[in-house]
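One protein chain is absent from this view; the other protein chains keep their places.
We just call them A, B and C in the order they show up, numbering each chain from 1.
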Amino acid sequence: MTVSRKIRVGVNGYGVIGKRVALAIGRQNDMELRGVADITADWRLRLAVHQGVRLYGATTEDARAMEAANLKLEGGLDELIADCDVVVDCTPKGVGARNAPTYRAQNRPFVLQGGEAHAVAGHSFVAEANYVEAIDRAATRVVSCNTTSIVRTLTALKRAGLLRRARGTLLRRATDPWESDRGGIMNTLVPEPAIPSHQGPDARSVDPDLDVVTMAVKVPETLGHLHYWSVQMTRDASKEEVLEAFGTSPRIAYIRTADGLGAINAVKELMADLGRPHGDLYEVALWTDMLRVQGDELFYAYMVDNQAIVIPETIDAIRALAGGTRDGAASILQTNASLGIGPFDFLRAGDDPAP
Amino acid sequence: MTVSRKIRVGVNGYGVIGKRVALAIGRQNDMELRGVADITADWRLRLAVHQGVRLYGATTEDARAMEAANLKLEGGLDELIADCDVVVDCTPKGVGARNAPTYRAQNRPFVLQGGEAHAVAGHSFVAEANYVEAIDRAATRVVSCNTTSIVRTLTALKRAGLLRRARGTLLRRATDPWESDRGGIMNTLVPEPAIPSHQGPDARSVDPDLDVVTMAVKVPETLGHLHYWSVQMTRDASKEEVLEAFGTSPRIAYIRTADGLGAINAVKELMADLGRPHGDLYEVALWTDMLRVQGDELFYAYMVDNQAIVIPETIDAIRALAGGTRDGAASILQTNASLGIGPFDFLRAGDDPAP
Amino acid sequence: MTVSRKIRVGVNGYGVIGKRVALAIGRQNDMELRGVADITADWRLRLAVHQGVRLYGATTEDARAMEAANLKLEGGLDELIADCDVVVDCTPKGVGARNAPTYRAQNRPFVLQGGEAHAVAGHSFVAEANYVEAIDRAATRVVSCNTTSIVRTLTALKRAGLLRRARGTLLRRATDPWESDRGGIMNTLVPEPAIPSHQGPDARSVDPDLDVVTMAVKVPETLGHLHYWSVQMTRDASKEEVLEAFGTSPRIAYIRTADGLGAINAVKELMADLGRPHGDLYEVALWTDMLRVQGDELFYAYMVDNQAIVIPETIDAIRALAGGTRDGAASILQTNASLGIGPFDFLRAGDDPAP
Partner (left out) sequence: MTVSRKIRVGVNGYGVIGKRVALAIGRQNDMELRGVADITADWRLRLAVHQGVRLYGATTEDARAMEAANLKLEGGLDELIADCDVVVDCTPKGVGARNAPTYRAQNRPFVLQGGEAHAVAGHSFVAEANYVEAIDRAATRVVSCNTTSIVRTLTALKRAGLLRRARGTLLRRATDPWESDRGGIMNTLVPEPAIPSHQGPDARSVDPDLDVVTMAVKVPETLGHLHYWSVQMTRDASKEEVLEAFGTSPRIAYIRTADGLGAINAVKELMADLGRPHGDLYEVALWTDMLRVQGDELFYAYMVDNQAIVIPETIDAIRALAGGTRDGAASILQTNASLGIGPFDFLRAGDDPAP
């Protein structure tokens, strides 16, 4: 894709998601990271400045504290916004809703993350499902990690005419590695108190036609989520048909327990071996040898990297808001290429029966 | 119940299950623990002897080593068998199958545990489902912890005419506390490589009519299993009807997240506070405020204590094999009373809406 | 011991420590539990009432909420205090300091736990070190779990004239099983930010002569603490002399890795097998086959059950404050007998070389 001018992007909030978004923007040839806003002065921001990131104070008060701690600031949030075509809000849950009026006041399109309610942006985004809807909007919301994976997979089944209804059990990592020294769970399992959990309704904020119910439970690990699905299909289908359906998504990657990838730590090791930053898994990693079709019923499991899966979606959302391209498939291809997203074909030998 | 003579029981294998079975036998007024056979000489056996358990060597070779380690033996396995009316085999998976011919040769009825295949005993046992079938048999197999919970719950739904088909996701504790210093998993999730997992077919070894499919995953904790179910009912039903159905099982106990029992560690703490040995949970602990009915669909979750749930079943199985009573409900009541099994009514205040 | 009248005890705070203290009081033939005060209405208090404990509201406001939740109260904290000879405060850290004036105002001797500062009670207590000092005092403080173990062990070495100085590394369990569904650490290690950690100075609140420095780190498990010590002795000594010194403490119990007790989960399993409530380990469990003497240096490790070790100390503290006996050794013996505390001699065969 050729662009006359790069999309200028600011990132508000430099945490688990924000820092990954910033890094990914740096890999886009049609985008430019103008700067990052935050409120703390700890090592993460010092490293960012050391790495050449332009830093802004997200609030006047915090800016003062950051400068008192000898952090060099380029200005305040308003100045960052003014300097950008699109703002990506990666602040903690609920803060994005408070920031939205600020972005709107300066007339800058903005991307929210899944911690915010659908209503704040008025639109919920998964690139493969509804990229085109977001074009030229004032705002969109990249849905949460769990919801993103649900929409990717169920949309693929729906496109193939196979989806009637889906019932899922979601094992959620209890906390991120970064904050695993506080607030975690130990040697226990903590069910979400309510069934259905919120992810099902959340998926319908992207596609209201999905018949999906989820149950969720926190598990004592930090690597990512694991989803188990029981799907009622519209008809009897073969395993091949199902895999072909999932295969139409460029962000679902196939793995096999038979290749030694029988646990989520192994999948993360594979990502690190691939040289991905932070060992990030952007794809839904779906086990093909575990997947089972039984008449008109389908059972499968996949891994979701909660720190990474929304990163390519956010890049596409930026591009859609900025009108960088009106072709969702083109944006997805471009983002995928920049981040090395794609099928793990190297896992198969030449004559290996697919997949 | 009055018995002319107590049922004399021997336990072969004094591990996680064996020691609990031995303790539970000691609480039955119609049973007598004649002794325990094992193959090791470590602290567990020393403590057993210290606590008055009569110890036998399970093999000639091991017996020699045990005596060399100054453990006092009453004799070999054959002598224990000869001294018993019923033998309970609690040896590791697969060893029970090798022991079965020995028990048969001495014409002693025996109970196997769920690690053995159905065919070894020719009968699979869950007290509430098929106590009467086991009466006067030569052998029966108490099914595994997971399968026991599945049969208890689905049989209750079936009795109420509500069960069409059940699809479950089983989170399995990775190892027992006793052996958590080796062989565990850490900060990962390990799916069973095959879907369906074996528990569904195993449940059908007790009741071939059950339409049940399970998917299973090992999770990094040691406290017990957690099951999530999505059930297609035969018709629309109310939550009250469903709870009434489960309520007919004397070994399903209701808990609520709203009472502070929102995680499996809390349930275990409750068991310890109840003064139960090892903090054992013999019941299926089912969350009533999490349970959800949606038309003809039912969703719920419960906890299974893999070390404890089969203990009352084993006691009933002994009684059935020995013909202690021909009335399954009576045996269950007697076992429950001896072990303190029953509804957790104390969790509710007087006018607390049930349950 | 014969007592004319039982010591009437009230327990304020029915958490991890409070419920254990209440249970232990019930096992003393010279004490009577008059009641328990707390501020919540969850399952733990419901169970207490169900088990016959007389419940009081610790504050007027909380009492109202508890009664609104249908919990039957006998009255408020003042009424419990008035009904008691001694009050044991087991409230969370810092609350005891706020409660102290209330106890003093009613002229009731009280025992604080180790979360409070030494100054609040003006005296810090470990039975083997200074029982006699606490007799007839208005208040004493049972020091924390870690400090209790340090004083027990170092006092034993000091009594034998062997202790010059001790340097310890303390691995602290990150959270209790009861609250492991929140606030834990996962797959990480969290050093105490300051060296020395507070336990060294805290030990000197009991015995100012101890030359002890500690470093501490939170580790991701819930079972208990593990201490490693490097001790400079006053002279070259033999391993036998050291074991003889530790052996003079009736609350240090010897274990061996060679007996299969090579990890703290195994020690906890042993406690559960002993039938102890909650699987509690009241003793310092010290590995004799790991202990090493090298000239005038001594190296050893032991396990501390943070939920249990202070329970016998608290019982002794009650007895000292109430003047139940003026003989510390007699109180210790009586408490030990009531709780089953003692050497694990059953671990050794008859001719097993000690220890």
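Simple rule for what comes next: contacts are C-beta pairs under 8 Å (C-beta built on N, C-alpha and C of every residue); 3 or more make two chains touch, one makes a residue touch a chain.
Keep in mind it's a predicted model, so treat the numbers as computed, not measured.
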(message) For the chain not shown, which residue from B:Leu33, B:Ile150, B:Val190 or B:Leu298 touches it across the whole complex?
(response) B:Val190
(message) Touch as defined at the start, partner being the missing chain; which of C:Leu171, C:Ala253 or C:Ile332 qualifies?
(response) C:Leu171
(message) Please identify which residue in C:Gly26, C:Gly76, C:Gly115 or C:Pro196 touches the non-displayed chain.
(response) C:Pro196
(message) Take the complete complex as the reference. Which residues in subunit A touch the chain that isn't displayed?
(response) 19, 42-44, 46-47, 49-50, 69-71, 177-178, 180-181, 186-187, 259-263, 265-266, 268-270, 272-275, 277-279, 346-352
(message) For review purposes, identify every residue of subunit B that touches the missing chain, sorted by number.
(response) 174-175, 177, 180-188, 190, 220-222
(request) Against the chain that's been left off, what residues of subunit C make contact? List them. (result) 167, 169, 171, 185, 187-191, 193-196, 213, 215, 217, 219-223, 226, 228, 230, 257-258, 262-265, 287, 289-292, 294, 297, 299-301
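As a working rule, only the chains that are shown with their structure count from here on.
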(message) Between subunit A and subunit C, how many steps is the shortest route if every step has to go to a touching chain?
(response) 1
(request) Average the CA atoms of each chain to get its centre, and name the chain whose centre is farthest from that of subunit B. (result) A
(message) Report the inter-centroid distance (CA atoms only) between subunit A and subunit C in whole Å.
(response) 48
(request) Could you please state the distance in Å, as a whole number, between where the Cα atoms of subunit A are centred and where those of subunit B are centred? (result) 42
(request) Enumerate the residues of subunit A that touch no fewer than two other chains. (result) 185, 187-188, 190, 220-222
